[in-house]
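If you scroll down you'll find the structure; I have some questions about it.
Complex shown without one protein chain; remaining protein chains in place.
Up next is subunit A:
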Amino acid sequence: MVIPKPLNPEELYRRCDPKSFDFETTADLGPFNEIFGQNRALETLKFGTGINSEGYNLFVLGPPGIGKHEVVEKFLRARAADEPTPPDWVYINNFVNPHKPRLIELSAGRGKRFRDDLEQLVQELRSAIPAIFESEEYQSRLHDLQQEFGQRQQEAFHEIQEEADKHDIALTQSQSGFTFAPKRDGEVLRLESYRALPEEERQAFERTIERLQERLQQVIQQMPRWRKETQNRINELNEEMALFAVGHLLDEFRADYQDCPRILEHVDAIQKDVIENVGAFVGQEDHNRAAEQLLNRYLANVLIDNARQQGAPVVYDDMPTHQHLIGRIEHHVQQGALLTDFRLIRPGVLHQANGGYLIVDVRKLLMQPFAWESLKRALYSNQIKTESLEQLYSLMSTVSLEPEPVPLNLKVVLLGERLLYYLLSAFDPDFLELFKVQADFEEDVARTTESTEHYTRLIGTMAQQEGLLALDAGGVARVIEHGSRLADDSERLTTHNRAIIDLLREAHYWASSADSDRISSQHVQQAIDHQIYRASRVRESMERAIHRGTIIIDTQGEAVGRVNGLSVIQLGNYAFGRPTRITATARLGRGNMVDIEREAKLGGNIHSKGVMILSNFLASRYARNRPLSLSASLAFEQSYGLVDGDSASVAEFCALISVLADVPLKQALAVTGSLNQHGQVQAVGGVNEKIEGFFDICKKQRLDGAHGVLLPAANIPHLMLRHDVVEAVREGHFHVYPVSTVDEALALMTGMEAGERGSDGEYPADSVNHRVEQRLQELAELARRVHGNNEERVEQRKTNGDE
């Protein structure tokens, strides 16, 4: 077995050579208007927006800050510009069912014109109708009709009056009616005088009075009919005059909107309404209010005006509440009552985006009560039904409207994190029906010559769009290197635009503070350092604790059963590495491995899995033909929080082997890597932070050339280490060893040969593995003896009848 050599400084950090650029500053570069590194997402967007089948709405997945919104909006705007402009939508009064306003679709820009035309019409009606009804002609004809009625009654009464006078009978009015009585000299006869009259005369009076009473009764009972007849004739006159007043205005309107049957129906309804309500237009004050109320019903509510829209709309809703989505119906208070009409229907973003694209943040959408359900309902039914929540759930009984639903034809693009996509897929059966297209954003791209060139131009464009200083070649190179560090991979570049823009902004700040006319590498470095500094309070506190011995980490000497493991702590968006002492103990037992973290419920599942693999690997390697008579324990010393992940399994294995072989481990080295059941070392995450974390501790306690870190060889491409680490390696003060097997790790940690089984199946004497096997054999023998004695004692008790 060859002991791994430490990595060269060049393998620890992939530089970007500023000399490879042929510009002075990014101001010399052309703009980069493409979308960087998101080919898969763009292809998906193209597909999702191009397909017209139902349910092909989009969900754009990716972590926050990756630029989903910008990319999607940019793409959609470019696409929407070439698509047809959607129509205008207008609500008008429904004269038959006023609580169900009618909807009119008009070509873009015509809605506003229609509304203006109606306002003009109403303005003309407002003056034309009273003018006609106050005209001499109308007044005169109305007067004639009323006179005729008065005359008719008067004549009927006069005839009776005259006949009564002719027969000396008085017609007298009481409080509630009329009476007839015989009279003399203008006065009604007293009872005594009447009785004194001859019988014949009295009978004649009575007969006449009875006849007059009947006639008067007939006249009175006919009066309602006469009044009705007169009223009918007045109505006819009103219709005639109203038609004259509005007919030509409405005809002009009809001519302009011949192609729209709904508008023609509306015009007919206006005409009918004017005629039926002529009374409201004539007169003053109270009449004016009534007339205004009537006239307001003739107007139009332009719900969506696309007059200025070029192409299809692209709308982003930053507050996707139920009402924002589907619109609302407002009310106004009148004498304590909440009233509404078609003019108070307000559009939602679904209306505004209809015919185009609606972008919504799914997290915001899900956080708003009922919004998700409302959106699904609209997408399922392909129509927008504007209803208030209280109406929908019958919470309040105010007068409200049921406007005709607006036909819906749009693509909804949800933006959100992957977790939300997977949760919705799992728990909402409607979700995949309605959002069939997932556009998954890449978090990094390969770092090639071509992508580096694009990245360079992208950096220049970002700086220019943000109004920042231009970057020189060194500055760009440092940003690119940092892009790889953010991607945790020297062969890839991050696509998290927000992180890059923030870095540029901060570098701009430092460059401006230094009165520089450009951002160079030192400003970028300053920005990175300051970002780390701002987030480093906890890290420094931990380092201090190690330095003072509060947390025990040895970085010198050797020790049995103790190894420096490496863990990563993530606080917000800042991660840093921290060495942890891992210890192992072993004694005679029945093959059980105690994971103290797990027993204390501080170990996660993955960590437990790592320990189990370790345990089985140990048994299969060293105790293939006999029981593993061992009881061992593993612990993360001074760890008081949850531990998860299997990146410490190689370190744990080394600690255990050290105990079993009774071979000390070098404390100047730290180990990371996960172990499989065949003893191979597998890649782990956060290697840069881990190495830097151990380096910082060692540096504080003085680097002496023995310090270093063992990491899985598979992690070499991920290395983008800090400059001071690379320099320490270059100067031979610090080493990074790539290991592929646990034997390599053991050899490095112990300074002894790990040992491979020979043709005889035995490990070489004085190898670590041989020692381990020997020790396990001893333990097995010991176990056999102990168990054998125990069994003998049990047998004896049985024989003595003690049982």
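One rule holds in what follows: a contact is a pair of C-beta atoms (placed from the backbone, for glycine too) under 8 Å apart; a residue touches a chain by one contact, two chains touch by 3 or more; residues count from 1.
Going forward, contacts and distances are computed from a predicted model.
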{"item": "Choices \"(2Fe-2S)-binding protein\", \"Rod shape-determining protein MreD\", \"UspA domain-containing protein\" or \"Malonate decarboxylase acyl carrier protein\" - which one is the UniProt name of the chain not shown", "value": "\"UspA domain-containing protein\""}
{"item": "Contacting the left-out chain in the complete assembly, out of A:23, A:56, A:178 or A:244", "value": "A:178"}
{"item": "Sole contact to the chain not displayed, among A:128, A:216 or A:329", "value": "A:216"}
{"item": "Residue in contact with the excluded chain [from A:134, A:165, A:292 or A:662]", "value": "A:134"}
{"item": "Which residue of A:36, A:59, A:89 or A:149 touches the chain not shown here", "value": "A:149"}
{"item": "Touching residues (missing chain, whole complex) on subunit A", "value": "134, 136, 139-140, 143, 147, 149-150, 153-154, 157, 170, 172-183, 187-191, 194, 206, 209-210, 213, 216-221, 223"}
